[in-house]
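With one protein chain removed, the remaining protein chains of the complex are shown where they sit.
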Amino acid sequence: MELNRRSFMKMSLAAGTAASLDMKFFSYAGAEAASQKTGVETVTRSTCSPNCTGACGFNVHVTDDRITTLIQSADYPEKSYNPRGCLRGLSMMNLVYGKDRVKYPLIRTGERGSGEFRKASWEEALDYAAEKLKNIMEKYGPEAVGLTVQVPGTGYVHKGAFVRMAGLAHWSIHHGYDQNGDLPMFWPMTFGVQTEELESLEWPNARYTMVFGSNLIQTRLPDAHHLIEAKKNGKLVVFDPDYCSTAAKADEWVPLKPDTDAAMGLGMAKVIIDRKLYDENFLKDFTDMPILVRKDTGKRVRAKEVKDLVSQAEKRKIPDYRDLFVIHTEKGFEILNPERLDPSGAELEGEYQVELVDGRKVEVRTVFSEFRESLKEYTLDKVSSITEAPAEQIERVAIEAATNKPLHIIYGASNYQWYNGDLKGRALSLLPVLTGSIGKSGGGISSYAGQYRIRFNLKEWWFPSGGKLNWVPYLYFLQGKGKRYPKKGIKAMVGGWGNPFDQHNMSNRLKDRTTSGDIEFVATFDFSMTTSCQWSDVVFPATSWYENYELTATILHPYLQLQQPAIQPMFESKTAFWVARELSKRLNPEFEKYFFPELDTNAASQKIIEILLETGGFETKGITLDMLKKGPVRLHSTVPDDRQIPFYDQIHERVPFPPQSYPPPLKATAKFLKSGRIEFYKDEDLFLKMGEQLPVHKETFADTEYKVDPEARKKYRLRFVTKNSLYRVHSTHSNNVWLNELQGHKPKVFLNEADAGERQINAGDFVEIYNNRGKTKAYAVIDSGCRKGTAIFEQGWWARYLKNESYNSLTMPWIKPLHEIYFVPGIWTPTTAWNECLVDVRRISV
Amino acid sequence: MIRGMVIDLEKCIGCRSCVVACKQHNAQPAGNWWNRVFTPGSSRHLSPPEKGREYFLPVHCQHCRNAPCEKVCPVGATYKHDDGTVLVDFERCVGCRYCMAACPYGVRQFNWEDPKKAMKRYEYQNEYTYGHPKDYRLNGRLVYMQSRFKGVVEKCNFCVHYLDQGLDPACVRACPGKARHVGDLDDPDSNVSKMIRDKNGFNLLAEKGTEPTVFYLPPKRKEG
Partner (left out) sequence: MSNSKKIGFLVTGLLMIAGFVAWIYQYKEGLVLTNMRNSYSWGLYVSGLAFFVGNAAGGLVLSSLIYLFGVKSLKPFAKIGALTAFANVTAAMISILPDIGQPIRLYHMLLHPNLNSPLVWDVIVLNLYAALSLIYLYILMLPDLKGPLAKIALKVDQPKEFSEKWAKRLAPFSLVAAMGIHVITAWIFATQGGRDWWNSAVLAPDFIAVAVASGTAVVFIVSLLTYGFKNEHQQAYRSMAIIIATAYFVHIFLMYNDFIIHYWYGAHEALETLSITFIDYGLAHAFEVLAPLAAVILLLNKKIRQSSGAMISSCILLILGVFAHRFLLMPAAFDKIQLSMNPLGLQHNYWSVPISSGQYDPFIDTFVTKWHYFPSAIEITIFLGVIAFMCFVVLFAMDRFPIAGEAEA
């Protein structure tokens, strides 16, 4: 089949334009094989890898080059993981063979967004795209081309190829983590990492599990059984404003007002502290709680400021990213060792006077004391009135959580996709920290967004020497301004594995900007004709995970797995590797050598996998391609049995926080935690200015909607919560015929009966959801489980199902200034807050 | 040996993976679903019923021991295999739909039009069709075929076409909730017998006397 493809290239070169080519010949790369119907069945093991990142192993049964059935391969060594998969993965044939499959390269002929294209040959499409890109690069500089690559961890080879190309060409690039709002900013603030999580196999080891706004039953479907199992030896409590299906499965549901989780966390922390239910030694050794803070400036005391410690401090050699902070022990003031977490004898509580180098004496107290003081505000009654949950319940649950250890908290994306999501995470992480549950089997805090951290070192393939990437936070791109936004703007979008024209076109900015010509060129690489493809100038047909080799990983389990071709690439689809090679060499013939010109796609893909495994670091040590071909292989970790338990080393080996978050080097992220400990106290100026040095609760919309439009309070009285649907992975499967059949083919908005009644809306009515930024339409579902004041919309519909009015015309790219203090791509950077959005709903006649 | 199934409603997360697995492995044409999962008390799946408790209920053929569908079938096209599975012989069914009127569970599906034509409604490329590709005959009777005849009845067949390969039914293999189990009801020590005994297994519409071999375990259990 590779012969076919190469001879095709030669032929098309000879023929010049594709017009002379008989497309049918290639409509099915395996035409010859397929035409001789042998009826022989083959079974190939591949990995379902959409952006849910479930990474579920599937066996693909193929007869005569057609997928007949799909079934979970159920070959994970721990039985508990089998069978991994879901209804979407099980109906993937509907996308592989669906009517929206992109068959051949397309070049736009009509207006932007009109969906009018002509079929082009690869040769022509590549030439055309390269020409456009070269022009833009010449005119505005190479960083005027922006690359988006979603969920890198599900495709180390092919997604890497695009990044490699961008690096070689010195393009701009956006990080999917913050683009999607999947980046929970409390992680870098508190733990100095991008994100961390237990593998789902560990969930049943918790004695107490608290889920804060994560609808795992639907969004982590293959793992959800572990949550049910966690009820056996422990208790499962779900905090969610909505009676979601996860709440339905819980032992207890705590309905709380949306965006009040910080108050909830603080209220419970107060109960735990007041009742002395916390793990004192844990706080002393692993957190910043004993560190002294100056009362006058609010800054933490640095050793070099302290008269008695300055000389000692100057002698200490520490990495740049560390700082020497001061604690008080029975011996007096001492420097806290940032490089080891050994018991220090620090006092957890206390107020002291310390003499500074300049002789001044200042009042200081421990972070813990500071914190206790700040908690005074969060009495049970106050918290109950903020969260609208009964005080009795809050108190009881807090006590239960503190006395049934380890405690595991799952902090969901929809919950942190609010403007003050970082505060919520910081408050909630107090609970597992106070109870000393971090680093233990079944304990800690986890977030399971779609995006996730890279699992090993991928530099060798992703970032060629000589390459350069200009990382631009996506929100800057949408706003058209910001620190790293190129001076002449971003004029070309190159993307794959994502559908930003549905999923990210906040305020319809992308559509407006392409229409106006501000964005001059859009190239999209996808296997489905998505809205983004409709809005592109060039569409490249991609292979699916049943048509190529790829290396994938996920957060939910620590297995490395392969995607393997079960069928020939459909029609004229190609892998990203091949496209990157062809496009790069057209940009600059020098680039070709970076892409194994001597190898065909499958051979090159496998070669790259081998390179990645060899250079991946200790995580991939000893893992070979052959092993992976036989089945999933566990990545190594420093935890016994290679389990995935975050901060195991920090707690058990007492090495400082944070562990490295790939791909940046440790020093890039370690600076977030200069103390080398879990930090609840942030003393960068802006934190102090905003009064967020410690986790606090802030009122929803006060700094966003109400600030830009005080009228919004009255005009738009519903919170617009856009959550994920069982039937889609965002917009993937939006066009899946079976799954749409199972939903009655209708986009829906869920309303509380009171809100609906007030607006004369009945079940099944067609309604418009609107605010002053945009609108969309859906059918009303009156849902007693939906909280009053909230309109829930199951996001992910392609524009064509919404009369071309996207739900993301309603949302807004808010930027919280704290997120701009540092910049590490995808780790400390402005992140999207989908739910920070007010709307109202009215009934319309169809 | 009587093949029986146990569906644990405490473990069922209502994900409908079994529905989809059944659909594709048994090549059900457009509009035809042998297996379905709903949220009791609610008009919308995965939305809580007003005031009630949310749980999920999968329903497909219950493989009744006293199967009215079998008794009414004038030509014996619906019949019972030795292991208790109620099957439809696609070559014999005359399409009178008497069995559909008789079945209290609403699980039988009729090919109102040519399945090939129905399949076209899904608008696949290249005339794609899915499903286990090979006909399966049990003692000479055609109990599975990928493309059925127009005008015949079909329903869950306990994935009889996987029987020889020793494979569990597709819905069982696909269930990420681990809520589905198959086993021998005649054997008191089998996994299913034990579950039914120890966890209060019950039947749907037990009062109709159909004696299903599909059992359910109650939802909202707390296991010690």
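The letters A and B name the chains in turn, as written, and every chain counts its residues from 1.
Here is the rule we go by: a residue touches a chain if its C-beta (ideal position, glycine included) is under 8 Å from a C-beta of that chain, and two chains touch if they have at least 3 such contacts.
From a predicted model like this one, the values you see are computed outputs, not experimental measurements.
When the full complex is examined, the chain removed from view is found to touch A, B. Here the missing chain is touched by one residue of B:M1, B:V94 or B:L167, and it is B:V94. Only one residue from B:R65, B:R137, B:K150 or B:K199 touches the chain missing from this view: B:K150. In the complete assembly, the contact with the undisplayed chain comes from B:R108, out of B:K11, B:H25 or B:R108. Contact between chain B and the absent chain runs through residues 30-33, 36, 38, 40-41, 49-53, 55, 57, 59, 68, 71-77, 92-98, 100-106, 108-114, 117-118, 121-122, 149-153, 204-205, 208-210, 219-220. Although one chain is hidden here, its contacts on chain A can still be listed: residues 737, 740-741, 744-745.
One rule holds in what follows: only the chains that are shown with their structure count from here on.
Centroid to centroid, with C-alpha atoms defining each point, chain A and chain B lie 38 Å apart. Looking at the complex, you find that chain A touches chain B at residues 28, 39, 41, 61, 63, 66-72, 74, 83-87, 90-91, 93-94, 97-99, 101, 103, 217-218, 221-222, 224-225, 228, 231-232, 243, 245, 248-249, 251, 570-571, 726, 737-739, 741-743, 748, 750, 763, 781, 783-785.
The touching residues of chain B, when paired with chain A in their complex, are 10-11, 13-17, 19-21, 23-25, 30-31, 43-48, 50-51, 53-55, 122-126, 128, 130-133, 170, 173-178, 222-224.
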